[in-house]
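What follows is a single structure, and I will ask about it in a moment.
Below is a slice of the complex: some chains, not all, each in place.
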Amino acid sequence: MRIVVQEEPFDLGAEAEAFAASRSDMGAIVTFTGVVRDLSGKDLEVMEIEHYPGMTEKAVEKIASEAAQRWSLGDVLVIHRYGRLVPGDRIMMVATAAPHRRDAFEAADFLMDYLKSRAPFWKKEHTAATAGWVAAKDEDEDALSRW
Amino acid sequence: MDILYFAWVRERIGLPKERVTTKAATVAELVTELRAREDRYAAAFADLSALRVAVDQELTDFDASLEGAREVAFFPPMTGG
């Protein structure tokens, strides 16, 4: 299990390759990558991501450990950035390795749902004219009840 | 005890962190004390349903005890991922 919380960009290709290479005995590897995009259609210039140093790492570890308990997993990777990102930048990625594909898929899906609502990150969108915090969506909270 | 604020709570109160001395036994009592301080606190804590709280970096609720707590953080619902 590897948890990384950093301001710097990460290299998706290198991370995916290294993650897959570390466990050649796993039949299934799933990765999810989140990319900054202008969802509001109001010319997003900067996506600022604030987090709670100290708690962030603990919360993410707790989520990853929960996934490892629920599914048969060989490995879990979570990378999450903070700071000022621009559209097209990769915010975060998760990767799961499992003997069977259903475990790898479900665990990655679970990790995303929980990182969304239970890891202390907050997003603020900056356009040329405005800045505003992204509101949590009811559907993101509701998604947790799937698990 | 250290109190931390994040996102719009930090912006509304105007600081990221402060040290307070309190006899509050629960988060809710601490909130009552903070609200009474100044308008900016009253505004930030006006609607608790829009807030989340962590005690010693563990997400909890407003009924939580502050016994032995060193750090309390207030923030809006998280938007990670």
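Letters A and B name the chains as they come in the text, with residue numbers starting at 1 for each one.
In the analysis below, a contact is a pair of C-beta atoms (placed from the backbone, for glycine too) under 8 Å apart; a residue touches a chain by one contact, two chains touch by 3 or more.
Just so you know, these numbers come straight off a predicted model, no measurement behind them.
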Number of copies of each distinct protein chain, complete complex: A x2, B x2
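The rule we apply is simple: only the chains that are shown with their structure count from here on.
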Rounded Å distance, chain A centre to chain B centre (Cα mean): 26
Chain A-touching residues of chain B, taken from the complex the two chains share: 4, 6-8, 10, 54, 57-59, 73, 75-81
Parts of chain A lying in touch with chain B, wherever the complex brings them together: 34, 50, 52, 54-55, 58-59, 80, 91-92, 112, 115-124, 133-136, 140-141
